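Have a look at this one before I ask anything.
The full complex has more chains than appear here; those shown keep their coordinates.
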Amino acid sequence: MAKKTKRAARKSNGSSAEYKAVIDELVMGNRILYDQGVVDGYGHVSARDPRNPERFLLSRARAPGLVQPSDIMEFGMDGEPIRDDGRPIYSERFIHSEVYKARGDVAAVIHSHSPAVIPFSVTQVPLRAVHNTASFLAAGVPVFEMRRVAGMTDKLVTDAMRGRALAETLGDRPVALLRGHGDVVVGPDLRRTVARAIYTEVNARMLLQAVMLGGPITFIDPEESKQIEASRGTQVTGHGVDRVWQMWLEEALPGASERTR
Amino acid sequence: MAKKTKRAARKSNGSSAEYKAVIDELVMGNRILYDQGVVDGYGHVSARDPRNPERFLLSRARAPGLVQPSDIMEFGMDGEPIRDDGRPIYSERFIHSEVYKARGDVAAVIHSHSPAVIPFSVTQVPLRAVHNTASFLAAGVPVFEMRRVAGMTDKLVTDAMRGRALAETLGDRPVALLRGHGDVVVGPDLRRTVARAIYTEVNARMLLQAVMLGGPITFIDPEESKQIEASRGTQVTGHGVDRVWQMWLEEALPGASERTR
């Protein structure tokens, strides 16, 4: 276990309550992303295990909109289930394992078939930030082309090699597209990652419309992005991600937002 | 009765339970396609009779979103109702009968006014696969032009000649468009055919957006399609079509997904 990992483990000591909270958030995140139209019956959401940074939490193979706490399983850094109880597991879990391996700063990973985002993965038009809420896209959004690393395939990230290649394309950015497939979105905590996935979709819709209007488009400047992201760094009740999260939660699971206050 | 047909009949021997399951799936398929916006008050869904491959099961003339088990009737290969009880029947049932006649590999047929698909039927832009979930479109999507076979008509497939001409246009492919009308989608079982109809619509929306973004588009390669379709061939709980079906079912008939597990 690396030094960084031990520190993280110590930090989350006595973490049974924290673990339960992550499980609950993971379920909420699945339901919210479905309710907001970012995932359909496909797509998956994971969180790094707060008790052990060498592991991550992910539902058994199930539609995100149906995920429940008892569906959450634990996986290791090679994508292996820690307790294999025979339940079906996502064949593309290597997206998650390889990103967690490569990115110590990442605590949550989302893979989706975000519908307005996909057209940007099959054209030469880069997905760029036009709206404040998606300012993190100013870092650039690379497109992962499986053919470059594995030739003709079913394009699914079903082994560690493919996952590693995707993680390399992602680099230190928050979002990468998979050509003709979807995207992967990462972040420092689950709520912020969910917000990034949703606003990546929202921004894609807006950018498409801007392209349709024609003429030059004013994008969010990298310096503006830096300042916007800085002000989003902290989680404060009633502000930023917390505010929208309560709304999304109330939509996805009516009555649930009450419970979380 | 052909050899292939006898084999199929034998395979489904003692098929009363299997027959009931197909009826239930047919009702679910109707409701799901309505809920997902692929059919509106028009459109129809059929399945080959598991007890007799020379017959197929189809609702009486009714909006798909209202279809119930008692609405399902049995039809023969000439589109004739096996027990004519005076209930109204779909005038375009010949789409189904002629496709079943021509395609021994087909176990389900869907006709819809799939809204995002129709614009591709009245322009010269071919509907092509851009997304993994619609990789079956890489086989090519022909457009049926009634004028070429029957001159000026009401464009409805209301007799065997028109149905046969449509089946010929379809050939061995999974999808054909009817100009200014809709599409016909076929498949090896009902769930997969429903998924094909839904993802044909989803892919059409994505392709339109890609066209609007402008520039060259990267389509799913035929070889990629072959590999993707191969991995979809089997029905495994929690994977592929089973996973999305549970979600669609829960949306269309809340609580029903529970029953099917």
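Chains: A and B, in written order; residue numbering restarts at 1 for each.
By our rule, contacts are C-beta pairs under 8 Å (C-beta built on N, C-alpha and C of every residue); 3 or more make two chains touch, one makes a residue touch a chain.
Keep in mind that this is a model prediction, so the values were computed, not measured.
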Assembly size in copies, with 2 chains present: 4
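The rule is simple: only the chains that are shown with their structure count from here on.
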Turning angle required so that chain A lies on chain B, C-alpha fit (0 to 180°, nearest 5): 90
Length of the line joining the C-alpha centres of chain A and chain B, rounded to whole Å: 34
Residues of chain A that touch chain B when the two form their complex: 34, 40-42, 60-63, 65-66, 87-88, 91, 113, 115-116, 118-120, 122-125, 147, 152-156, 179-181, 208, 211-212
For the chain B and chain A complex, residues of the former touching the latter: 130-133, 202, 205-207, 209-210, 212-221, 223-224, 227-228, 230-231, 236-239, 243-248, 250-251, 257
